[in-house]
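Of the protein chains in this complex, all but one are displayed in their positions.
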Amino acid sequence: MNLMEYQGKELFARVGIAVPRGRHCATAEDVARFIAANPGEWVVKAQVLVGGRGKAGGIKFASTPEEGRARANEILGLVIKNRQNPQGETVKSLLVEERLPIAKEAYCAITVDRATKKPAVMVSPFGGMDIEEVAEQHPESIAKFFVDTAIGYSPFIGRELAFTSKLDEGYRKAFPGVVAGIYDLFFRYGAKLVEINPLVLTRDGRVFASDAKVELDDDALFRNPEFAQWQKSLPLDEDETLAAAAGLGIRNFRRFDGLVGTMANGAGLAMATMDAVDNAGGKIANFLDIGGGANAELVRNCYELVVNHTNAKSFFINIFGGITRGDEVARGIVQALRETTSRKIPMVIRLTGNNEAEGRRILAQAGMTPVETMDEGAAAAVKLAGAAK
Amino acid sequence: MNLMEYQGKELFARVGIAVPRGRHCATAEDVARFIAANPGEWVVKAQVLVGGRGKAGGIKFASTPEEGRARANEILGLVIKNRQNPQGETVKSLLVEERLPIAKEAYCAITVDRATKKPAVMVSPFGGMDIEEVAEQHPESIAKFFVDTAIGYSPFIGRELAFTSKLDEGYRKAFPGVVAGIYDLFFRYGAKLVEINPLVLTRDGRVFASDAKVELDDDALFRNPEFAQWQKSLPLDEDETLAAAAGLGIRNFRRFDGLVGTMANGAGLAMATMDAVDNAGGKIANFLDIGGGANAELVRNCYELVVNHTNAKSFFINIFGGITRGDEVARGIVQALRETTSRKIPMVIRLTGNNEAEGRRILAQAGMTPVETMDEGAAAAVKLAGAAK
Amino acid sequence: MSIFLDKNSKVIVQGITGAEGSYHTGRMLDYGTQIVGGVTPGKGGQTTGRGLPVFDTVKQAVEATGATHTCIFVPPPFVADALFEAYEAGIGMAVCITEGVPVHDVLRVVGATAGMRIIGPNCPGLISPGKASVGIMPGHVFQEGSVGVMSRSGTLTYEVVDLLTRAGMGQSTCVGVGGDPIIGTTFVDCLREFANDSQTKALVLCGEIGGSDEEEAAAFIAAHLAAMPIVAFIGGRNAPPGKSLGHAGAIISGAFGTPQSKIAAFQEAGVPVADRPSEIPRLLAQRLRETGVD
Partner (left out) sequence: MSIFLDKNSKVIVQGITGAEGSYHTGRMLDYGTQIVGGVTPGKGGQTTGRGLPVFDTVKQAVEATGATHTCIFVPPPFVADALFEAYEAGIGMAVCITEGVPVHDVLRVVGATAGMRIIGPNCPGLISPGKASVGIMPGHVFQEGSVGVMSRSGTLTYEVVDLLTRAGMGQSTCVGVGGDPIIGTTFVDCLREFANDSQTKALVLCGEIGGSDEEEAAAFIAAHLAAMPIVAFIGGRNAPPGKSLGHAGAIISGAFGTPQSKIAAFQEAGVPVADRPSEIPRLLAQRLRETGVD
């Protein structure tokens, strides 16, 4: 789960990372009222998950309640898009925040590193810009530390990162506390990424997290029931909403513009199934990973999801039983076809692995014959969709 | 720092260990008022650090405000003694606590184990009695687990201890949480010992810490400034009070009934110095470890402490310079003799090790000649005290 | 031989009385695996439907059975505890099937259990065909032989193995390393073991987009396994790009993770990359002929 800036900053405050004074506002009136009560220089920031809001006009300054109202009205309702999210995201709320007298901007983040199997902390004195650009242009400026979890965070880590990355001296006193904070947040709230970009050093020597990017581990949300409320308030795109409604993980379903519907168990097999349709000269209508241990009801939901919400003209179901049992899937398919009131499209079923025999018996009883291989199934589905490239 | 039961239980509550409902009361009137407002069956318990209060009449039952007042008046002002504290401790406050319907009593503790260099958790189904007796009579009943601090507490530890010690099944659900709590307390507040004896299982299946023994690490108190207040409220015996006033650790000074005053740097040397006086046929007036890195002012305070507050007729000062520099000690001795208005007693000084030459020069200038060896010094001091056995 | 698992491995199942645990215990037994018991706290002393003893703690199970391996089916919140318990009881190999384990739990466990090998979590397990299976792999598609297989995906592994078996290429050991961000045993860890295994003459590696495991495996192969016939496959070349807020992950791993980067790394290491699973047997046969192993 990705958090909005204002949510990330709430967590920052809890772990002792200084954030600018501010208020989360849902309306332009809230913004005006807040500025009226707190005279000063303010920044009005669009609260969206999509990146690049600054260039898209989602960040503006205001010194008076009137300016605040005007800027808020300009930003609220904006649709902010980027390459990763071409549909875009509508701005529904704002963060009004103290405008900082910036002296320096740095970068600081923690994430997981698969290779070392450790949390990795990264620091660069080049903040306020895209870290991928920094990595290209100033690779030597990025200091990394892979934390031994048996030790945990210890202040020398912050010192070493500050010295190695040649962070401005003004940061040095506060910096170990900032790294302590993101490490604490990372474990306490189960984050997969915590990124502060920029970490601002003000002209009067204070250090603030001026932005907050936090990705929480969905698998760890059960430990913090308070996040359920946040989760509900976060924008899901259409595919994610459909996936959730069907009982799938929000990343288990995505639509494309082809005509061959697909469903497989396991992300690897689902991706290979897409590749197989592509290899057979077809175009997929969707990616759908039904996951492990799927039961008949979920299979039926997935059938309806593909049939009712994609352009699919044929449906290739590719199941290799492991923890997902072949008989359960077969039962789900038969039940789906029997119970559904949705349109019916031609199906190609490939079913093998654990409980394959029982699964095939159930399909045979219902008058369906599965194919033998994935390539064969993909070719048949492409043909049935009448959708050769 | 040893905590009173009510203080230990406050920490228990913070780490999620269930404790009986209750109130800490300073007067019999408080007790009566509390019981009047909370009708029921209550236990009135003396709050002292010394063990064995039950046998000494420090724990009584009360069902009415009048009984509460009467029992409180009986207990307040009692002097409770044991072998370790023959002076005894006067009861100054009480804990009034819900009387539990006890089904079973168990024992549970955590401490540090020098041999494995790990925290050690101990559990026995024999609770409410002296654990040393249990160790003698039912050694097989005591289960121990040495915790890998790189892992920390994990619930299997509680399960394993419960199964190994054959704890009553009624404890099993709550027990891993109790061990989690004492482990958390141990690290969070820097305890050297946390002991729950008894851990009560009530007839209706609840589990409570019915007593609390907590020893905090004095070296870790700086991390929890709130404890400074508690520390002030704890009873110090006379020796501890004198030591603290002189600027020594409260365990660095203790009086005995002999006539040879002693002072040395380092606990090991101070103990060896006592042994040397004993070997020379004398009896020591005190134990005094001046610690490492002692400065001239502390030396003077220690001189006055021994001269004014013990029966010493001679004074053996035994310094082997390491982190304590010989010249500093010599300066302190000379200054003490010059400035003090206290009585003067014959001194034997042994000064060697780091900065020995400079130290001897300072003593020589002041007309003092140090002895060469510890045995020699002890013999001279015993002779000067005129106190051969 | 085979790696990680053989006929002599004594296996316990943590969570043996749960639905998944009990079902797959039966399948493992059917495959011939030496399952010696299971653990479910509070059910110690019971016997499973298949006649296996149930213990309250892993320690008791190890003391009673001499277990060397554990297979973990407990729900996600209890996985870290189960792994720590196995570690403290002296288990040498833990296969963790459970999906949905918090990544921080895995970080903590991996960082504090040096000496115990962990496969997974979120993996199908481990099989040394003809000897033993620990996990949930469908045994009947496997056949004993000399090809080592490692894969990040469960079902894709079965797909690939099925093709190998149909092509007459049996397997020494197949390892499903797992799909989570942090796993106990990576491709490189597997390669180190396969390199020293006398039974393994060739390797198939099924990677995926994302992360840098494949690039690191390619570098290891170039340095230490240049003579071994190896074929790779990269799943997800048509997968949608993930939505992510920050880019720290890509920077940490040196901007790896694209299919292009992975394919290039393998080709540089002399490892042919199959376009689709069904090409793997043919490419491997070709490499075996080229290197004279076959």
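First chain written, first letter: the chains are A, B and C, and each begins at residue 1.
We take it that a residue touches a chain if its C-beta (ideal position, glycine included) is under 8 Å from a C-beta of that chain, and two chains touch if they have at least 3 such contacts.
Remember, predicted model here, so these are calculated numbers, not experimental data.
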Partner chains on view for the chain not depicted: A, B
Contact partner of the left-out chain, one of B:Arg23, B:Lys92, B:Lys144 or B:Arg172: B:Lys144
Residue touching the undisplayed chain, where the options are B:Pro155, B:Gly266 or B:Pro370: B:Gly266
Residue among B:Glu10, B:Asp113 or B:Glu358 touching the omitted chain: B:Asp113
Full-complex contact with the absent chain, from A:Glu29, A:Glu160, A:Asp237 or A:Glu376: A:Glu160
Missing-partner contacts on chain B, residue numbers: 2, 49, 51, 84-85, 109-115, 117-120, 122, 130-132, 135, 142, 144, 148-150, 186-187, 190, 192-193, 195, 197, 213-215, 217, 219-220, 222-223, 251, 254, 256, 264-269, 271-272, 274-276, 278-279, 284, 287, 291-293, 319-324, 352-354, 356, 373-375
Residues belonging to chain A that touch the chain removed from view: 148, 150-151, 154-156, 159-160, 163, 172
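Rule of thumb we're sticking to: only the chains that are shown with their structure count from here on.
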For chain A paired with chain C, centre-to-centre distance based on mean C-alpha positions, whole Å: 27
Geometric centre distance via CA averages, chain B-chain A, whole Å: 54
Geometric centre distance via CA averages, chain C-chain B, whole Å: 54
Junction residues of chain B, two or more chains touched: 150
Numbers and ranges of chain C residues touching at least 2 other chains: 108, 111-112
